[in-house]
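Only one protein chain is missing; all other protein chains are in place.
Which chain is which? They are A, B and C, in the order written, and residues in each are numbered from 1.
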Amino acid sequence: MSVATKTDKIQRLAELTATKETSTGASLWREAFRRLKSSKMAIIGAVIIAVFVVIAIVGPYLTPYAPTAQTWRGEVFPNQGKFVGPRGENWFGLDHLGRDMFSRMLVGARQTLLVGVVSTLIGLVAGFLIGGLSGAAATLGGEAGKRVDSVIMRFIDMMLALPSLLLAVSVAAVMGQSLTTVMIAVGVVQVPVFARLLRGSMLAQGGADYVLAAQSLGVRKRRIVTSQIIPNSLSPVIVQATLSLATAIIEAAALSYLGLGNPDPAIPEWGVMLAQAQRFFDNAPMMAVYPAVGIIITALGFTLLGEAMREALDPKLRG
Amino acid sequence: MSLLTVDELTVTFGGRGRKASRAVDGVSFEVDQGQVVGLVGESGCGKSVTSLALMGLLPAKGLTIGGRAEFDGTDLFTMSPSARRDLRGSEMAMIFQDPLSSLNPVVPIGVQVTEILERHRGMKGEAARKEAAHLLDRVGIPDPTRRLKEYPHQLSGGMRQRALIAMAVACAPRLLIADEPTTALDVTIQAQILELLKELVDQEGTALLMITHDLGVVAGLCDQVNVLYAGKVVESAGRRELFAHPTHPYAHGLLGSIPRLDAPRGEPLNPIRGSINDRIAWADGCAFAPRCDRYEMGCLSGTPQLGEPRAAGHQVRCVNPVLDDAKAEEVPA
Amino acid sequence: MRIFKTRAARAITAAVAVGLIATGCASERDSDNESGGKKDTFVFAGAGDPGSLDPALASDGETFRVTRQAFEALLEHESGGTKLVGGLAETWSSNDAGTVWTFNLRKGVKFHDGEEFNAAAVCANYDHWFNWKGTYQSSAVSYYWQTIMGGFAKNEDPETPEANYKSCTAKDEHTAVIEVKQPSANLPGGFSLNALAIHSPKAIKEYEKQEATAKGDAITYPKYSQEAGTVAGTGPYKIVKWNKGNKEVTLERFDDYWGEKAKIKNLVFRTIDTEEGRRQALQAGDIDGYDLVAPADVKTLENEGYVVPTRGVFNLFYVGMSQTANPALKKKEVRQAIAQAIDKENLVKTQLPEGGKVADQFMPDTIQGYSKNVTQYPHDPAKSKQLLKKAGAQNLTIEFCYPTEVTRPYMPAPQDLFELMKADLEEAGIKVKPKAMKWAPDYLDATEAGSCALHMLGWTGDFNDGYNFIGTWFAGFDKQWGFKDKRVFDAVNAGSKMGKAEERTAAYQKANEVIMDYLPGVPISSSPPAIAFGKNVNPPKVSPLTQEVFAEASFK
Partner (left out) sequence: MLRLVVRRLLQLIPTLLGLSVLLFLWLDRLPGGPASAILGEKATEAEVARINRALGLDQPVYVQYWRFLKRIAELDLGTSTQTGQPVWDEFVLRFPATVELSLLAILIAVAVGVPLGYFAARNRGGWLDVTAVSGSLVGICIPVFFLALILKGIFAVQLGIFPSYGRQDTGINATDVTGFAVLDGILTGEFDASWDAIMHLILPAVALASIPLAVIVRMTRASVLEVQDEDYVRTAEAKGLKRSVVRSRHVLRNAMLPVVTAVGLLTGSLLSGAVLTESVFSFGGIGSFIRTAIDGRDYPVLVGFIMFIAMVYVLINLLVDLAYSLIDPRVRVH
């Protein structure tokens, strides 16, 4: 057959084959991110968080009044159940000491975020170290490593056994009552969760072929852990961190309810505000509702995003 | 008239969001009483989907089935779901590829066998257990009464497959569909299982639809063979005829790619180029064209039709079929 | 079964079936707590569990609230008042020195365990206390005995005060004579304390068989004081059951009571820790009354038709200053600056229950010894600033302790009070370092130890004698205040050794003037604590001393 026909039939074939999509091997993360963008949960969650963070950052500069100033204290009579609800100058009304609720909510957002983030960081870092250590030991430490690992895990189990509140109380008992105490207490509670998680996924990764390959190639163990196992084990930890932010905020509220919260009640923090407002629930329910709703929505935001991330990263939950 | 008549069966997945993909594209074939029919092709050619479609086991979401499939004169696809349930397991049964994952890990074998007896043969308690034991015994599982109490993970791979078969034949179905029943097993076991299937078919006169990519299995078992490529039957013929004269370049290639003892030493194998992924849409021409050595311009002018270029009853879907067997050997590598 | 039935009726339909069975089975047991549909169980909620069933071992209101219904002392206060009247003693008298007290006892009084009440019984009690040993001598256990009668026959701890009690003699069947070494302002008032109520001698013998043990960490109260059965008094109710798991003490009418019998058959005290919990329980009809009502709730409850009487004013709320904790407080200007910075009026107006009064001395005006002409320190931030300047303490930073998770009759919502005062002080240019502490033991310990520069505390009188107030603080050097000032101490103690009440009154007035001139701390207010009852309750007369007698209560 002629050369011409030959070439143009290859030509023709080429374009026909070209039309069908070739499966691109996108990385786990890009994949996950793509899925995230398409998930309603993720979007709602992200929006909530964004709003919350913005408020937390700029809020304090937008407060119409000083959140601690008892400007209208003459107008509120807790002893007669007389409170001041929303009105022109005070959009959310006044609290039981004649302070502007709206301003307090704004500033409270920052405090709440602070507690949430710091305590989660504490839990994350500590948990990361412990979990990483025993994970590394278990995967590459041989027999001795396994023993080390099991000891650490016993310890972690032990921590899991303790109700979070009691941990908090114990910390408070030793360190005295303060915002730091609250953060540490709430953080400590998260430690075992992170530790177990990281270790778990490290063990999973440790068995993976590429690690065995690396080992057989004689890559140094430390390098394997740092450059391969840990990076690949991170995703669940990150998810958990997001979820923990929610729990941290709620735990902090619970501590305030038990009177272990921030010792200076003048500084507005949603948990403390909620705990204080309980007493006036009959006369001024809104005083409790504002911070409660604040806490719930914020926690929800983090939970939504976290769950969405989890689904995105875990094929099983998807489909 | 034949037991199962599949006519222009098409199966399309997707829909919501993702672009629809057609897994089976107008497949037609027949299965007669006691006949063993093979569906052959590489993985992804649509053979398993066909079988699941016939059994009605495809996930309903985003699924569209076209064409007809008559079982004993009644159309399976227009049948009521409950009627279909009654049919399944009693009239038509299926054997799956991976015996371990196909057995419920937390339920004893015994229960998994008796439950079908209870469902279709109304057997209860002791009677059912006896029958179950008998069935296991029949498919060659030693010491069946003990096995009844055991769980899948306690059985060997072969045993599991036998158990699955026992469940399939529990109600003496008229049609048995076997989807790659031997791929998960090692060779010695494979033979035994095939042997078992064969004798079941012979004894019961059960019709068997054999889904496989393994031409050896086909050669050993099937009366009639349908070769699938990219969702279409590309060649259909009797076993002997097909092995003697593979006419579609694909079938030809498949046979050619099997190592042969009788071939002179040092002669290279001649595998088919590329994978099932590089193909073109049937609408544009022959999907096999990109991998085909005999491909020419004509292959790209619309879907090639089934014809009988070589012999009556030997259908081939090709513009440029392999007609002279001599050529079959010296395909340029 | 009332509560049950009504609930079952209202309960979710799914439950009804079970409900019917239940009522069926209930029927034969209905009789013992319901008679002809009329309620005969009165449920009253307190804020904490009682510590023991033997008032002699107690020093807290929650315990006395319960024991007061079952035990009676030689003297009592007139119902709803602060005037001393005869209790188990019909009349009493003392020698001029006030060291020999003679009691003519009531006749025909029976103890719950059937024993006869007589002079011997009285002395059995006093000698029992006087001869306490071991852990019983710990001030935590025998606080009131030690305040009223000093130490014991044999003091085991050098810290324990010298015994003031001398003897008790049964002059005849119905005359008991109690002698003390020194006259004391705590007498005769002390004889009315429920902690010194008279127990059946039979019970006392039982008590003496049992030891209170202290295993380093804490005191283990003797078994008899922890379960009903042994303890036996003469009161209108007898204690029949203490269900700790369910946080409830059950009392039953004592039918051989010498006086007017209790109107309601069963009296139950339960514990509901939180203010809102108690209020809600009342609103839900689960209880018939509760104490420590949040001021905010008084109006609400009244509007809803509940009976919320307020007690007479008999307490004092003050801001204490510890000169050891912060030397700056040694300067009077500083103390005065603080005093004038605090806006007492506002506190009373917005925080304290209605009827609350601004206090200008360490004694409510209902007590004999209240002085009309003490130095006044009105609210005046500007003045405070000057004073601070004068003292050279312009940028004074001071630690202010406040208790959490607690309300006291004189101090509702401590945290709010604290926040308001903090704002006041800061307005006067004083920086405040807040320190939150759990009420017990942290806060109480810290304040007693004088480690809190500023702190808030208060006192509810045990009986109507000025010394019961000022004596508790300023009788001598006290870590809580951390100052030594002879003028103050002498003025305060002057009254205490006088036998005659009216002499004392004068002395106390003088003392108050001296104290307020020195200004060791800032008296803030006296407030009438409210107590709430169900709509269908005729409440007992409420007592300024919070000594309600529930035998008076009845259902409409």
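Keep in mind that, in the parts below, a residue touches a chain if its C-beta (ideal position, glycine included) is under 8 Å from a C-beta of that chain, and two chains touch if they have at least 3 such contacts.
The structure displayed is predicted, hence computed values, not measured ones.
K.L.:
Sort by label and list the shown chains the missing chain touches.
P.N.:
A, B, C
K.L.:
Touching the absent chain in the whole complex: find that residue among C:445, C:490 or C:517.
P.N.:
C:445
K.L.:
Which of B:55, B:141, B:159 or B:300 sits in contact with the chain that's absent?
P.N.:
From the options B:55, B:141, B:159 or B:300, the contact with the absent chain belongs to B:55.
K.L.:
Decide which residue listed in C:90, C:208 or C:286 touches the omitted chain of the complex.
P.N.:
The single option touching the absent chain is C:286.
K.L.:
For the chain left off this view, which of C:272, C:328 or C:388 is in contact with it?
P.N.:
Candidates C:272, C:328 or C:388; residue touching the omitted chain: C:272.
K.L.:
For chain B, which residues lie in contact with the unshown chain of the complex?
P.N.:
55, 57, 59, 84-90, 93-94, 96, 98, 101-107, 111, 115-116, 119-120, 151, 153-154, 164, 167
K.L.:
Against the chain that's been left off, what residues of chain C make contact? List them.
P.N.:
For chain C, the residues touching the absent chain are 1-4, 7-8, 10-12, 15, 18-19, 21-26, 29, 32-34, 41, 43, 48-49, 51-52, 159, 215-221, 226, 241, 243-248, 250, 266, 268, 270-274, 276-277, 280-281, 283-286, 405, 438-442, 444-446, 448-449, 451, 479.
K.L.:
Residues on chain A that touch the omitted chain in the whole complex?
P.N.:
Residues in contact with the chain left out: 154-155, 157-158, 160-166, 169-170, 173-174, 176, 246, 250, 253-254, 257-260, 274, 278, 281, 288, 292, 295-297, 299-300, 303-304, 307, 316-317, 319.
Criterion: only the chains that are shown with their structure count from here on.
K.L.:
Once every inter-chain C-beta contact is counted, which two chains account for the most?
P.N.:
That would be the chain pair A-C.
K.L.:
Could you pull out the chain whose C-alpha mean position is farthest off from that of chain C?
P.N.:
Farthest from chain C by mean C-alpha position: B.
K.L.:
Find the most central chain, measuring centrality by the gap between its CA centroid and the centroid of all protein CA atoms shown.
P.N.:
Chain nearest the overall C-alpha centroid, as shown: A.
K.L.:
Rounded to the nearest whole Å, what is the centre-to-centre distance of chain A and chain B, using the mean of the C-alpha atoms as each centre?
P.N.:
51
K.L.:
Could you give the separation in Å between the centres of chain B and chain C, each centre being the mean of its C-alpha atoms?
P.N.:
91
K.L.:
Touching two or more other chains, which residues of chain C qualify?
P.N.:
In chain C, no residue touches at least two other chains, as defined above.
K.L.:
Pull out every residue in chain A that's touching 2 or more other chains.
P.N.:
Chain A, residues with two or more chain partners: not present.
K.L.:
With touch defined as at the start, can you tell me which chain A residues reach chain C in the complex?
P.N.:
Against chain C, the touching part of chain A is residues 68-70, 73-74, 76-81, 96-97, 177, 259, 263-266, 276, 278-283.
K.L.:
In the complex of these two chains, what residues of chain C are touching chain A?
P.N.:
Against chain A, chain C makes touches at 275-276, 279, 294-300, 346, 349-354, 356, 404-405, 412-413, 415-416, 418-420, 422-423, 434-438.
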